[in-house]
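Below: one structure, written as structure tokens.
All protein chains but one are shown in place.
Take a look at chain A:
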């Protein structure tokens, strides 16, 4: 089923503040197959945590995917560690006083919107899965993660990290881990783990660009911009444009990301350096998107999305396997022209073999 519209215009053409995104996502009629939603919720509860390929992804049950609406619930852990915590905002409710809750709600909405408008994907599982997030997890917790069922955000310690709901790309990164789990299900270790991380950075950045109405050349291509506390020497946690340059700080150390296979880091830590070597596929995506120009979510994002959801990748695939898949998908969708050539060139520039 081809659900894509490569030429569709972005919805947000200027900088849209979170409260407006909020408004936009609430304004539309939420009457979408409520009974089907409840059934899906039940299905999800019965589903095992490790899902397999896209072949297992059921088709949208709403009449048209474009009519789908998010179903968000934000919980507050109240600085404890019980998940999911107390419900503080459900879909359609007005913003409250807690800016963290409001940002999380808007960030989930922005991510849902990119996948829907960009790729006609209805939520994480392509089938309207409710989006669940917990904020204020633990005390001074400097992290965010996806636990297989929901997103979890810490407040940061205030000295190195601020609130993890500040950058929209961080929230989108976490939600994309959910999309990956329901599609290519890339094993979270070694090269497939770094690809899993990279896919989350790619769509995280695309959500930010979509929200700001930016083209590839206007985007900052940073992950976690605004997350570092004042005084920390750095602009973000990762840079897709220039991996290895996001920070260089006395406490944090220096951004260890490579941009080329020559500098691939072999390590046992971090599941084999999944947050380090992701710099290589991140940079390949950046090179492709900037070479193609325009909105990165269109051709570059579409190719990556086609690979992620194509059902052809092995869960333990290598960078080279992934690269070859992007070349195949580029040719499939756009023919053997500019996009295909640009994909080949991007991987070549980061030293990943594709022949």
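By definition in this document, contacts are C-beta pairs under 8 Å (C-beta built on N, C-alpha and C of every residue); 3 or more make two chains touch, one makes a residue touch a chain; residues count from 1.
Note that contacts and distances are computed from a predicted model.
The listed options are "cytochrome-c oxidase", "Oxidoreductase", "Metalloprotease" or "Peptide/nickel transport system permease protein", and the UniProt record of the chain not shown names that protein "Metalloprotease".
From the options A:88, A:110, A:162 or A:237, the residue with contact to the unseen chain in the full assembly is A:237. In the complete complex, the hidden chain is touched by one of A:105, A:188, A:319 or A:334, namely A:188. Considering the full assembly, A:276 is the residue among A:88, A:101, A:276 or A:350 that touches the omitted chain. The omitted chain makes contact with just one of the residues A:173, A:210, A:297 or A:324: A:173. Those residues of chain A that touch the chain absent from the view are 81, 83, 142-148, 152, 161, 164, 170, 173-174, 177, 187-189, 196-197, 200, 224, 237, 252-253, 256, 268-271, 273-276.
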